[in-house]
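Before we start, here is the structure in question, set down as structure tokens.
Not every chain of the complex is shown here; the ones you see sit where they belong.
Letters A and B name the chains as they come in the text, with residue numbers starting at 1 for each one.
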Amino acid sequence: MQKDKILEILKKYKNGSISDDDVFAYIKDLPYEDISFARIDHHREMRWGFPEVIFCQGKTPDQVSKIAEKIIEKGSNLLATRASREVYDAVKINLPDAEYNETGKTITQAVKKITKLKGGVIIVTAGTSDIPAATEAFETGKILGLDISMICDVGVAGIHRVMNHREDLEKAAIVIVFAGMEGALASVIAGLISSPVIAVPTSVGYGASFNGLAPLLGMLNTCVPGVAVMNIDNGFGAAFLAFKILNTLKNIK
Amino acid sequence: MQKDKILEILKKYKNGSISDDDVFAYIKDLPYEDISFARIDHHREMRWGFPEVIFCQGKTPDQVSKIAEKIIEKGSNLLATRASREVYDAVKINLPDAEYNETGKTITQAVKKITKLKGGVIIVTAGTSDIPAATEAFETGKILGLDISMICDVGVAGIHRVMNHREDLEKAAIVIVFAGMEGALASVIAGLISSPVIAVPTSVGYGASFNGLAPLLGMLNTCVPGVAVMNIDNGFGAAFLAFKILNTLKNIK
């Protein structure tokens, strides 16, 4: 953990092996690093347990590549989302070990050991077309240390498909549901189990889905209390919420 | 049926017992009757099998009362929807046998025998709060001759509640589903049975329901093919569609 590094510096300062100025410079530098167009928030690892994640949309391949290098240089694990293949091509020049997931549009590289978190997380998709967003969640979950798995294409049109997985779902600590169209799968699963459900509307559907507005409203209005709703197609956010829940909760005695 | 009356007149004309002018006057008068602020479309009974229905919203009690009287005078059955008690009080002065349903806000009076239609129609509500709109459908169905019944409060939060009624639902010719919040019940039921489902979004729910927009979009985007969607809270329209389906289909050999 980044925390260990910091404590090491502080102890050196306490026993006099580094000066006031040095310790101050180190700490001031810690939170983020300015690379002119981006300020990498290395501090984030201390605050949240994971370093800054690169949201590639709207950034040039070159910008992503530079931010990625800085993250790896600091010894943190890398996660970039919404990465086109062109972005990946730029990143792998300097980071040849970075891996690309074509379906989920993620780039990952683990340079330090991933701490495994207890509590199974199951990703469920209503249809085959929801798989890209779900894969973003899956890849995010893996690098964050979640014990994560995926069940695809069990939408409510054939409700026995989800009923067959009821036992597994009941054992999960958290279930993440991806659904486009009317998004009813989130309500159905949340009604069946007692664990928290994270609902992600997807932009899959006919015209009046309005690019995911229909399932978004559906999930926000679910008749089952206690469903956590995410932005449209935001697989990354869903996995991160699962991580935050399991990471925080492990400290509660 | 109104049709018999017309044929009778036409036969009288054929055998010479009434004149050209008389037959013309009769037919011309048939379609609608002008009472200055409203044109009652008596012709509708011939076209659709039921006379004009009074939509009371935006009409004064006095206007509704006058239209109602004209309908009864012509020997047709009366149905008025969205009727406040104040409207009913005005109507019953001249039509003391008219009945009022407080929950469904309907006024009905049957002056001629209601022809029963084959094929069971089941109304299902997701919650207790959907009952007013469902009652509008129920009252409409009764005066239109439907073999109609109602199952309340079986929303997807406790999916076993609807599963327990599966057998009944499978036997129905048509199922009408009323649901607010996310409206998922329509998809779930349509997925279970082979009969057509008519889905009515209701304006029941928390803020982001936006007065029924959420279940409306949900139902339009259902992943189960072949769900007929109605306007928000439109119980009358749903029952009328069921009537049209069963009324038309009885003639197909």
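Methods note: a contact is a pair of C-beta atoms (placed from the backbone, for glycine too) under 8 Å apart; a residue touches a chain by one contact, two chains touch by 3 or more.
Everything numeric here is computed off the predicted structure, so don't read it as measured data.
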Of the identical subunits, 2 are placed here; the whole assembly in this file totals 8
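The working rule: only the chains that are shown with their structure count from here on.
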Chain-centre distance (mean CA atoms) for chain A and chain B, in whole Å, is 50
Listed in rising order, chain A residues that touch chain B in their complex are 126-127, 155-159, 180-184, 187-188, 190-192, 205-206, 208-210, 213-215, 217-224
